[in-house]
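Removed: one protein chain of the complex. Kept in place: all other protein chains.
Letters are used for the chains, namely A, B and C, taken in the order the chains are written, and counting of residues starts over at 1 for each.
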Amino acid sequence: MDLSLNETQKLIQDATKDFVRGACSREILVKLDRNKNVDVMATYWKQMSEMGWTGMAIPEQYGGSGNSLLDVAVLFEELGTGPVPGPLFSSAVLCARILLETGSEAQKKALLPDIASGKRVFALAFTEVQYGWSEDSIRMKAKKEGADYVLSGTKLFVDDAEYASDLLVVAGIEGGAGVSLFRVDAKAKGVSIRKLEGFMTAKSEVIFDNVKVSGSDLVGAAGGAWAGLDKGMLAAIPVLCAYKVGGCKKVFDISIAYAGERKQFGQVIGRFSRVQDHLINLVNHLDAARWTTYEALWKLDSGQDAASSVHIAKAVSSESYLNACDYGHEVHAGIGVVREYGLTLYTKMSRSLYHSLGAPKYHRKRLEKELKLVA
Amino acid sequence: MDLSLNETQKLIQDATKDFVRGACSREILVKLDRNKNVDVMATYWKQMSEMGWTGMAIPEQYGGSGNSLLDVAVLFEELGTGPVPGPLFSSAVLCARILLETGSEAQKKALLPDIASGKRVFALAFTEVQYGWSEDSIRMKAKKEGADYVLSGTKLFVDDAEYASDLLVVAGIEGGAGVSLFRVDAKAKGVSIRKLEGFMTAKSEVIFDNVKVSGSDLVGAAGGAWAGLDKGMLAAIPVLCAYKVGGCKKVFDISIAYAGERKQFGQVIGRFSRVQDHLINLVNHLDAARWTTYEALWKLDSGQDAASSVHIAKAVSSESYLNACDYGHEVHAGIGVVREYGLTLYTKMSRSLYHSLGAPKYHRKRLEKELKLVA
Amino acid sequence: MDFAIEDSPEQTEFRKEVRAFLETAVPPGITHTVDAANQPREQYELRRDLGRKLGAKGWLYPHMPKEYGGSDMSSDEVMILNDELTRIGLALPPYYDSGGRMGGPSILVWGTEEQKKRLLTPIFRGEVRTWQLLSEPGAGSDLAGIKTTAIRDGDHYVVNGQKMWVGSAHGAERSWMIVVTDPKGERHKNLSWIMVDMSLPGITVTPMETLATGGEGGAGGGCKNTVFFDNVRIPAENLVGGENNGWKVATTHLEVEHGGTGRLQDRRVIGEFIDYCREKHNGFAIADDPDAREQIAEMFIEGEVMRLFAVRNHWLSHTNQPRSYEGAQYSLRRKLGSLDISERMLRIAGPYALTTDERWAPLQGAIEYFQRDGITSLHPGATTDIQKVIMARRMGTGGREREQAGKLR
Partner (left out) sequence: MDFAIEDSPEQTEFRKEVRAFLETAVPPGITHTVDAANQPREQYELRRDLGRKLGAKGWLYPHMPKEYGGSDMSSDEVMILNDELTRIGLALPPYYDSGGRMGGPSILVWGTEEQKKRLLTPIFRGEVRTWQLLSEPGAGSDLAGIKTTAIRDGDHYVVNGQKMWVGSAHGAERSWMIVVTDPKGERHKNLSWIMVDMSLPGITVTPMETLATGGEGGAGGGCKNTVFFDNVRIPAENLVGGENNGWKVATTHLEVEHGGTGRLQDRRVIGEFIDYCREKHNGFAIADDPDAREQIAEMFIEGEVMRLFAVRNHWLSHTNQPRSYEGAQYSLRRKLGSLDISERMLRIAGPYALTTDERWAPLQGAIEYFQRDGITSLHPGATTDIQKVIMARRMGTGGREREQAGKLR
């Protein structure tokens, strides 16, 4: 038993910390958040690719560096402290892992190196109008036309689609059972991507209007993509959880610091039990998210059956991030809701990621199956 | 709008307070709790009947005093401060109201005056091995034999059956739909009542082994008892809720008092914010239970559609009583779990009543229907 | 016991009268935005117009004394008036007027006869709109720690300093504020309460950018501002309650702010959200999902508890019952309950709860606004921690005497 990070991981951690401190200061992130016209890709993407982050979760034979998921999670925990926005997770972790699990050798060779180099940016177009992350939430159907397919329908709240060069679209095929995966050029004729505004980051409406997809862009077997898709998602989820852990951690750090500086009634507020209790609740959420996440990563990296742990990590970290931000706001009171201060960046992110890749409710239902409470 | 008690209610409140202070001191109740051989009926029943409490919820034409449900609830709130055990609620409120809603004129004339005088003590034998309070939880079936019925099967966790002279048994009839009600002599051949031990009060296993019931003891229409049964239960539930409100109130009073006396670190513990917060949580639960309960009573007494309010009152008060006791224990720490001190009387009662007449989950499901969320 | 807001024959008459009045008095063109901060100027002016008409009739602050512009109205009648305004999506007063709603009752207790006439009447008649200026950068929960000074100079006070979290958009004509009149004086004994005309030279108002926009309800509320004072000269006759007696005035004021009076018809968004869940949108109804249904029921129950606490407080304050912890209890519940409800909505509706998109947002974005508002509402009018401090004191914890709430009219 050894719950510490190894030397590689410490190096990743330090490099990411430097990046966040430099390129992603609170000031810059607040500006990104408030100004709709600032381009996240232009701001970070080149640097991220140059640091090799776009290839970390991809095996060496496909142009990546073949790091463990834990290595990748260490990176994302630190990015979460920003919270640094952008499609790094969607493209280089989530879609990369799905392609690894589902793609043909030719597809992997064609696509993964481009993801690893940062040339292509993938997003997963999964959720639809009746929002959900199970196989049976997929209602969109592709129509087979000769060797090609034609896609029509709406994908909704698609994370990071606004940044994507390629979409990985989940859909059934008319007349057949199961779900299939299609690679679709984000700029293809008939695809329209519209970023949705609100108290959330980077979620889009993606409309497919008779989009022609070549048969060679069918990823995995027709109607048989679910197993690989699910496996890829299960591997990617704890990395997203680590990003949330990073968010909780930073909210905790900011809040502890503020409670140690802000004076009311002649003393710093951190001396008041009630303020302390908010901080205690906060750290309890942080640590619950942290250790459920890291156990899941360890199980995945060591080839064990990790499903239960992944479901637990996602269920816990989604709730924890939400609550950690709430307690952060309790500690800060007024200043916390001033946009310039930066706390609301995390609050928004915690809400935005709550449902991505499945809300706690969904993962608890999956856990019921793992616990054999239901067939 | 007037949320105060009227003069009658204040008189009822004072009389009950006197009774609880006298006959039901903490010392006596602790003794009742610890000594399995003390007879609750011998201790209280005569006095309760003489004070007219057994007849309060029964109309004058059937030998009662025809009080409003709110009047009855005021009595029960004070009894809950004891908490005074015994079958007063089961017999004189729950079964009386069910008989009122379901019985023939002859049955009401025959039975209600005896309940009102305290001569008969009724208990409702509803729940079975697969525990539940909906119509479809009833799996027991009576067999029709000529003009009579034969009952066989097990009723489980029947509240107050150990005190009963008469049982009101809910069962289907073989070959027919719906549920029926049967009055059964608790001493009838084939009936065996066994009190179950544990962290609960007065719940019994009641086994019916070929018990013959005369056709004249079928209460209401064969297979058609549910509507009246449900209406009677809905009227009685807020009275039980008031009993729980009384429990919460007393736990609050005890806890406030203890926090004002107990010294640690050179001051009374009620000065510590964390102890205050337990008390705040406690009073919040108390008041939530109180006002949801009293609104339901007001709606019932004034002939309005009260179903939603009853479901809310039961859902809230069951959780509140449980939690109020938990916070009481937090305030008291060690001394609170010493049986002699008396706090555990409420703790046990809060657990024991949590599921009686439907757990919060059941009432929330009923509320879903009232809110027209589901057909 | 009677929870009813049931009309007697006289009350039925009064309701008719109100409805008839509103039919002609409500200016055409009043619409509702989900996000109070974005209420355009013309909407605010329409509400002010209605306010002036209500004020002229004594119905803007109807429970206030007739002699100062109110109507000495009974609580049941006030409820009818409120009810009828709520029916058309408005409140009383129909715009954000914290200085009137909260300052009014305090001045009634602490003002001289002359001051009540002069200062309260225009507020109650809807002629002026007033803000309250309390918090400062260094003084939030600890209001007594303010630094803004008002130094006597002849028959004026000269004010210097900075106030923040001051509502709302579109300005106010006057403001109540708390100031330090004795910079060397003992804590709590160095403060005064004064009314300031916002058009005086030396006052600068700068909007703050926050997550949501106030969370104090009332049309036209919204953005908060920072207000700077640079040698602002205020007539000494505007000081209320006596020099260095401001803490006592503040205590009365805060009693109202801390929930003492109970707001009925709070959180309409709950009912509207449930309606939304019941209806089919985009081909499905949220309530078709049994998990969603259970959560909707739980959310509804939390809303009902909040409502009942408000009903109780309304009854307590309008029938002059002794009150202790109830005001703070309601505030605490409203804050934490609203946050809880907003998060339940997020769980129930998924990312729909987070968008303002024209095509996809439920209730024109009202749920998205509530997500932000649930957080922003945690601090105004005293944080949850302060509400607990007040509750504990009032409940008599630690062997103290149970403290009664400040007397209000």
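Note that in this section contacts are C-beta pairs under 8 Å (C-beta built on N, C-alpha and C of every residue); 3 or more make two chains touch, one makes a residue touch a chain.
What you see is a predicted model; the values in this text were computed from it and never measured.
Touch with the chain omitted from the figure is made, among A:Tyr294, A:Tyr321, A:Tyr341 or A:Tyr354, by A:Tyr294. Considering the whole complex, the residue from A:Ile12, A:Ala259 or A:Ala359 that touches the absent chain is A:Ala259. Touch with the hidden chain on the side of chain A covers residues 1-6, 70, 256, 259-261, 267-273, 275-277, 279-280, 283-284, 287-288, 291-292, 294-295, 297-299, 302, 312, 315-316, 364-365, 367-368, 371-374.
Taking the complete complex into account, residues 34, 129-131, 156-157, 196-200, 203, 205, 263-266, 269, 272, 274-275, 322, 325-326, 329-330, 333-334, 336-340, 344, 347, 351-352, 354-355, 359-361 of chain B touch the chain not shown.
In the analysis below, only the chains that are shown with their structure count from here on.
Of all chains, A has its CA centroid at the greatest distance from the CA centroid of chain B.
Here the spacing of chain B and chain C, counted between their Cα centres, is 42 Å.
Multi-chain contact residues, meaning those touching two or more other chains, occur in chain C at positions 388. For chain B, residues that reach two or more other chains under the stated contact definition are 273, 277.
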